[in-house]
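Here the structure is laid out as structure tokens; the discussion comes afterwards.
Just one protein chain is left out here, and the rest sit where they should.
The chains carry the letters A, B and C, assigned in the order they are written, with residues numbered from 1 in each.
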Amino acid sequence: MVKLSEWRGKEIFRRHGVPLPRGAVARSAEDAEALVRDGRVPLPCVVKAQVLAGGRGKGGAVRFATSVEEARAAAAAILGLEFKGEKVKEVLLEEKLAIGRELYLSLTLDRSLRLPILIASAQGGVEIETVEDAQIDRQPVHPFPGLTGYEKRRAAKVLGLTGGAARALDRLLEAVWTVFEQEDAELVEINPLATVGDGLVALDAKVIIEDDASFRHPEYAEIRDDRTPLEEIAREKEIAFVQLDGNIGVIANGAGLTMATLDVLKEFGGAPGVFLDLGGTDDPKKVTEAFLLMAEARPAAVFLNIFGGVTRCDTVATGLVAAMRQVPAERRFPLVARIRGNNEAEGIAILRAAGVTSVPSLKESAQAVVAAAGGRP
Amino acid sequence: MVKLSEWRGKEIFRRHGVPLPRGAVARSAEDAEALVRDGRVPLPCVVKAQVLAGGRGKGGAVRFATSVEEARAAAAAILGLEFKGEKVKEVLLEEKLAIGRELYLSLTLDRSLRLPILIASAQGGVEIETVEDAQIDRQPVHPFPGLTGYEKRRAAKVLGLTGGAARALDRLLEAVWTVFEQEDAELVEINPLATVGDGLVALDAKVIIEDDASFRHPEYAEIRDDRTPLEEIAREKEIAFVQLDGNIGVIANGAGLTMATLDVLKEFGGAPGVFLDLGGTDDPKKVTEAFLLMAEARPAAVFLNIFGGVTRCDTVATGLVAAMRQVPAERRFPLVARIRGNNEAEGIAILRAAGVTSVPSLKESAQAVVAAAGGRP
Amino acid sequence: MTVLVDRDTRVVVQGITGHQGTVHTRQMKLFGTQVVAGVTPGKSGSEVEGVPVFDSVRDAVERARANAACIFVPAPFAKDALIEAVDAGIRLATVVTEHIPFHDMLVMYHYAKAKGTRIIGPNCPGIASPGKSKVGIIPNVVFRPGRVGVISRSGTLTYEIVNGITEHGLGESTCIGLGGDPVVGTSFVDALPLFEADPETDLLVLVGEIGGTAEEDGAEYIRHHFSKPVVAYIAGRSAPPGKRMGHAGAIITRGRGTAESKVAALESAGAKVARFPYEIPDLVAGALTEKGRR
Partner (left out) sequence: MTVLVDRDTRVVVQGITGHQGTVHTRQMKLFGTQVVAGVTPGKSGSEVEGVPVFDSVRDAVERARANAACIFVPAPFAKDALIEAVDAGIRLATVVTEHIPFHDMLVMYHYAKAKGTRIIGPNCPGIASPGKSKVGIIPNVVFRPGRVGVISRSGTLTYEIVNGITEHGLGESTCIGLGGDPVVGTSFVDALPLFEADPETDLLVLVGEIGGTAEEDGAEYIRHHFSKPVVAYIAGRSAPPGKRMGHAGAIITRGRGTAESKVAALESAGAKVARFPYEIPDLVAGALTEKGRR
């Protein structure tokens, strides 16, 4: 999941013909001043923090400017902010348009229908979660014919657009559909979509690109997500790694087993601090890397819960033992292991030779690791 | 059906990335000379008549040149030709490549399967009709997923391409598929498709665009087809009009009824000279125009055979009577009318008032018109 | 229901406010068809020939319980109209519109097929079952209820032939004009099983024309799966090779697709093939007498 910042989303919009306010990005107050001074951003303008979290307006991360000086000051103020834990490094400056109504439009996936779904509401400019359901229209779109005329007409009706504005919506919807399909988006959201005279303008852009399609989109590889530094390293090593608030590290394989492990730990008073999903590897080196990464996170105790399938128990045991030799003494932590499934006997033997006992019961092993981490925190 | 000349087909190929020899079009020997002299067409080169008929090589409409002078002479010679009834107005000059094998590739519609079909043969460079069936591979392509990898691999195998040439084929097939879909083609044919080193080059291009898609392709509106002048006028007036070899003019409505009428005329010794399909009009003016166009073709007699459906009998009768008044005396011809179906009684009454009797039997009316045209010609 | 339509068929006319849509709404109603709704975007609330107009097919289905569509919208919008009908749950759609690009029709056909909607057409007269219902544009006057089924790729030639059968004192069970475009929703092969299963059809008249191989495919089906007598006619025996005879369905292609190959295929499948349209009624009457059905 690659969440694009507003300006990156708008770059994509521009390429596909979604109408936008004139604007540009600045990374310093000087840049911002220059953009307004040389007319690339007309006045009056709006200056917006480029952060992924919502609620920028209320949070002081959006300001208005009617002069070069005000634009510079607004940029300077916003570039100093830390907004919901995220340091603001970029601002987007855009002309302030005389807008009419604020609408909502998005395309995303409906998993149950297995179809893209076009969501429209005349109640734009607020978080869509706060709009009552009857005010939100949902239309599935089949990828074979793509977006059709009747779907566009229905959207226009829902949004209260006629004449030139309805024709503008037609073109905009085609462009948004193209963005969704060609950019492998999970979400394309325009909120607000504003009426400006007889036309439409996307005032905001929220685009989320699917990770799994990255082989088609090398251009998104460099865009950072909202990951912690350790999560970023894990991503590079292709290890699923998530940091939580507790002190127990969990290494498991498969999302379902990982979640079940967390559920059991919590039941016995444990607080998971990191979880690390080995997935379906059968390379001992990857297990070693994962284990060393876990050591970096300084857990109070680690629970290794593996059910061998594609990942064989002996592979995990081998990788684990290799990693244990590399962890410096000051970073050592208590380890509770439970390995079951394919090549279980071989794995248990390898662990035993390294002094680790595998506890076959999930319940007992979970209780053991909670105790090792110091009980209920 | 818009049949594109080779160079127009290649323009489309170029736009979509199908690899081509370097070349350019000339409309005079001087142009041809200039193209070679300034290097836009490298030597040695081939000079090809831009006509729609096949068999140019054997017919002297393709020549080779190794110098500027030869190129000029070849162009001059070809531009003077009348090839299979078509005056040569343009020649295509192209670099002569060191080609390896000559292959065949095309995309067209399989009506029974209701799917596009990819046709490939390693026996290229000859008319595909002369290649034995076992040497021709046919693969249906579904428009939803489009051309897939396994289909491309099969085509490569059939064409005997591996390595870099197979990869070149992958790209070429993608491009050809895009031409077929985006240009609303009925046929995209490359014969020969030549291997040149490790790559592929389309030495010829045959592209036929579907008429019915012209609303999406205004760019093809100006390209003339292989129509006679009267057929061209008919096309502008949206009347289906075909010139044959006989002397009886046939006006009917609907392709099936028109063909059945010709079959019956022929049975009784008549020779249809023009047929004109009114289609589903119910505008008397269009009937008048059609009738006047028929008069231009100077038929010995005219058979009007209408079965009223969308086209009502009274509409036809009204239009016909109006036209008869406009035809000058020296162009008058015997007319046999048969009008049946919707508003038959009204139509017959209108004709009778103008002195024309409708003969209800198809057999008898056909016999009457053959007699009026002077019997078996 | 015998073949596709019956008295419970509830038609929505897409493009009802256009000239053709209005004329044929009236004709369908005169035939006895239940035309329950029309659709023209932006015209909801109005009426055409006493039929309420809606903005969308979904509305027509939800509010007027339409279950069949008759599409008259212009070619550039026909694909959208058909997909709208399919998505609204319509399972029988007659597409009268002509000049639809075949690339559009490929999408229409395969989408409709996946969703279980049958298309008749495009560029077709549609379907009529005298005494029951008509979805399309075949002139009402040519019909009389009876036991002869008719399937045809032609338009007016179909009217001519049905009229001949009726004038001969016979009548029709159901007549389907399939349309002559390169890609049709329902071909001979698709229509034949419907008539085989129809207890109201004693004999089938098959009207083909040169171009394509739909008649040869149909003959193959008849040979193996069709038990009722078949009388056939192929238009275009005298057409010169390579000349277009009015639409793309009438290009003569080499080998199969000629009048000769079609006639031969049908005859070898046991059909009686008329040489001219006016021979059909006698052949039909003869075959029925032979079967003891007249």
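Heads up, the rule we're going with is that contacts are C-beta pairs under 8 Å (C-beta built on N, C-alpha and C of every residue); 3 or more make two chains touch, one makes a residue touch a chain.
The model shown is predicted, which means the values in this text are computed figures rather than measured ones.
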Considering the entire complex, write down the shown chains that touch the omitted one.
-> A, B, C
Among A:Leu20, A:Leu43 or A:Leu109, which residue is in contact with the omitted chain in the full complex?
-> A:Leu109
Contact residue for the chain not shown (choose from A:Val126, A:Ile223, A:Ala255 or A:Ala353) | A:Ala255
Omitted-chain contact residue, chosen from A:Glu181, A:Glu296 or A:Glu346 | A:Glu181
Of the listed residues A:Gly57, A:Gly80 or A:Pro143, which contacts the missing chain in the full complex?
-> A:Pro143
Name every residue on subunit A in touch with the hidden partner chain.
-> 1, 109, 111-112, 114-116, 129, 142-144, 181, 184, 186, 210-213, 215-216, 240, 242, 244-245, 252-260, 262-267, 272, 275, 277, 279-280, 306-311, 340-342, 344, 361-363
Subunit B, residues in touch with the chain not shown (by the definition above) = 142, 144-145, 148-150, 153-154, 157
Touch list for subunit C against the chain that is not drawn = 110, 113-114
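Going forward, only the chains that are shown with their structure count from here on.
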Chain pair with the most C-beta contacts = B-C
From subunit B, which chain is the farthest off, judged by mean CA positions?
-> A
Whole-Å gap separating subunit B and subunit C, where each centre is the average of the chain's CA atoms | 28
Could you grab the centroid distance between subunit A and subunit B? Build each centroid from C-alpha atoms only and quote it in angstrom.
-> 55
Mark out which residues of subunit C touch at least two other chains, giving numbers and ranges.
-> 107, 110
Which subunit B residues reach two or more other chains?
-> 144
